[in-house]
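My structure is below; once you've seen it, I'll send some questions.
Apart from one protein chain that is not included, each protein chain of the complex appears where it belongs.
Note that the chains take the letters A and B in the order they are written out, and that residue 1 is the start of every chain.
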Amino acid sequence: MTVTDYQKTAYVASQAADARISFDIEAEGMTLNIGPQHPATHGTLRIIVRLDGEQVIWADPVPGYMHRGYEKLCEVRDYAQVTTLINRIDWLGSFANEVPFILAAEQLMGIEAPPRAQYIRTILFEMARIANISLFLGDMGVQLGALTPVFFAFRDREHVLNLIESATGGRFHPNFDRIGGLKDDLPKGWIDECKQAMRRIRSFCDEMDDLLVGNAVFQQRTRGIGVIPRDIALEYGVSGPNARASGIDWDLRRDEDLPLAWKHCDWKVWTHPDGDSFARYWVRLQETREATRIIEQLCDGLPAGPIRAKVPARIRVPRGEVFVHTENPLGEMGYYVVSDGSPGGPFRCKIRTPSFSNISIVPWLLQGVYVPDVITILASLYFILGDIDR
Amino acid sequence: MTLPLAAHTFLGIRGAYWNVTALKVAAVLGIALGGAGAFVYLFLFKMMSHMQSRLGPMEAGPHGSMQLMAEVLKFLQKEDVFPERADRWVFAAAPAVVLMSTFMIYVVIPAGPRLVVANLDTGILFALAVSSLSVIGVLMAGWSSANKYSLIGGLRAAGQLIAYELPLVLAVVGVVMQAGSLSLQRIVYSQAHFKLFGVGGFGLFAIPQFVGLFLFLVAAQAELGQTPFDMPVAESEVVTGYMTEYTGLRFLIFFIGEFATGFALAGIGATLFLGGWYFPGYGLHWGNLAWARELVGLGVLVAKVMVIAFLIFWVRFTFPRFREDQLQAFAWKYLIPLSLVNILVTGVAKVAVHA
Partner (left out) sequence: MSPEAESPEATDVVVAEPEAETSPPTERHGQMVAALRDALGDGVIEHAYSAVDAWVRVRPDAWFEAGRVCKERLGLSYLCFVSGIDWKQAPDLGATKRWDPDAEPTEDPGDGPGRWTTGVGGGETRFQVFARLYDVTRHVGLTLKVDAGDGLDGAPKAASWVPLFRGADWHEREAWEMYGLEFDGHPGLRHLYLPGEFEGFPLRKDFPLLAREVKPWPGLVNVEGLPGEDEPTESGEADGADA
């Protein structure tokens, strides 16, 4: 009996189908898009994950939905205009973004701000930290399903935002730092209100301690999840509370000699050995409390004096390059400013943002992780889209 | 001797079978929808808001009481959207299945000695069996939506509902053993006659069956899909899980079904553990005010339902949610052994007391 061509083809096709079936089973996995529109991501971050059941095989974050081209924009603006722009990188703790850039320009020009300005800069910097991180403290609860703490966070953050507004004129984008000092002095009665607000923030931190840190479900959801070992953290450039939660004892407020006032007060750097999501939450909670203590000490020791050094009316920064980094609420933020001595803005301004490096670890970190833990890990890493995308 | 076909009674109204049945159906619908609406307003809008230091809806009606009406009308006028690759029949039928399983629980909850739609001898068994039908509806919804998120949510929901059926049932078994009957009316009566160490008259099985009450509350929380067991609708992860693709009236049916089930399960819990419609003055001679006694019984039942609901929603707004595997481990490794121990202790105690 002869085998027809049709039978031969059918046989080959069935062999091929079998091969395809087993190949598909090996490569089987569901591709899921988390974002860019998703309640869990703080903004438009898209993460493509490939799942095997409920576990992640690989993950690829796709940033750039909010890329505004800051580095190019900085090159065509002069130094005062750049300050307005960079407020919007980390928009929750905006004052903190201005400070390293202004310090870089001052270093190039050889100007130092007077002591009162340094103190007030530090106070506003720490307030930016409180405004930023108190949102995180509530928001991590929402990501895990606890709906109530975030309302307390927003309520108590209002106190700090009101203070920032009364001092600088803007709740979110103060645009208050100037080369040589600050724009204005503090209004009358600000110091007393500030201390009251700090007491409220501390009671808020105690509430979060009870509601979330002490909650058994929260601990079960975050302990041991998303552990970042110390050496991996350093390779990826993870900084700030994320790094301190992995046991790296590094805080630029203490370790870098900047013309700001942290060295004039007594405060502690908080670290945690575990490196998991719980550790990151815990470190940020302690840092918020510590920030309130720093502000109170600085308010007590505020020196009198001018608020701005004498600078030329038209800023012209001499040739040079400088890198200044500070301990921003999200991590280490740095500006590498290259000036070619011409009037106008920087020749090149490389903005080193903390969330960029914090999120670059996500592909490594999410392997083998369950889908609900993906949300926990992203929430605990705490990024701001403007910080990733610039 | 059986009743003649023509003479059925409900709420004191005698009539033919179909008339009385229609009346019963209307009553169930009214109670279910009214109960669900009350829950949504009181607990979801107002209690949650006040716990979160805000006011909640205040615009529609005095203190926002008409907000639910506004939301219902909003849902009713929405476009009926089908996902393109959804299985149309299954997609449309899923909310109906879930709602049907909820309404049937109301059939056996008694609000008075004669105020019950059907006084089944297998009352509680029927109620639990029928409440499990919602699993089918959830799976239908998740599968037919042609959406990965819905599928994940539907599978999670099914796994969770099945896992927590067992603690629910086993918690009830303790009560059934204590009362000696499956019928809900008999359970209420036995609570009325219950004496603890010679002291009686408070009519609660919550005291001897406190473990059962705890298990029932936890399992009911999971059956309702409330935090900490709301993985299926984990809003920050899978949007709304199996309900993601539903809009308009179908979504409203799911929403109503969730709260109606809450009312029903709270009603079952109030009947089993808190004494149902019985209150300590029930046995006294009311004379001409017998009808008032029925109303007070109804009010007492509603109050007890609100107490249980308050506990359920309070936990909902406070706790974060469990992860799926933690949730399953909690059910299988902790709740079920605890409920078995509860049954053991109840049986031993019952035999010892009666011996």
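Going forward, contacts are C-beta pairs under 8 Å (C-beta built on N, C-alpha and C of every residue); 3 or more make two chains touch, one makes a residue touch a chain.
Computed from a predicted model, the values in this text were never measured in an experiment.
**Student:** Which chains here would be touched by the one that got left out?
**Tutor:** Touched by the chain not displayed, across the whole complex: A.
**Student:** Which of A:R88, A:K183 or A:R348 sits in contact with the chain that's absent?
**Tutor:** A:R348
**Student:** Would you indicate which residue among A:I57, A:V213 or A:I232 is in contact with the undisplayed chain?
**Tutor:** Checking the options A:I57, A:V213 or A:I232, the one contacting the hidden chain is A:I232.
**Student:** Which residue, A:G334, A:P372 or A:G386, contacts the hidden chain when the whole complex is considered?
**Tutor:** Per the contact definition at the top, the residue touching the missing chain is A:G334.
**Student:** What residues on subunit A make contact with the chain left out of this view?
**Tutor:** 63-64, 67, 69, 71-73, 75-76, 78, 107-111, 231-232, 234-237, 239, 243, 248-250, 255-257, 310-314, 316, 318-323, 325, 332, 334, 336, 338, 340-345, 348, 350, 352, 356-357, 360-361, 364, 389
Heads up, the rule we're going with is that only the chains that are shown with their structure count from here on.
**Student:** Need the CA-centroid distance for the pair subunit A / subunit B, whole Å please.
**Tutor:** Roughly 44 Å, centre to centre.
**Student:** Show me the residue ranges of subunit A that touch subunit B in the complex, using the header's touch definition.
**Tutor:** Interface residues on subunit A, with respect to subunit B: 30, 32, 38-40, 54, 141-148, 151-152, 155, 211-212, 215, 217-218, 220-221, 370-373, 375.
**Student:** Which residues of subunit B touch subunit A in their complex?
**Tutor:** 48, 51-54, 148-149, 152, 227-228, 230-231, 234-237, 239, 317-326
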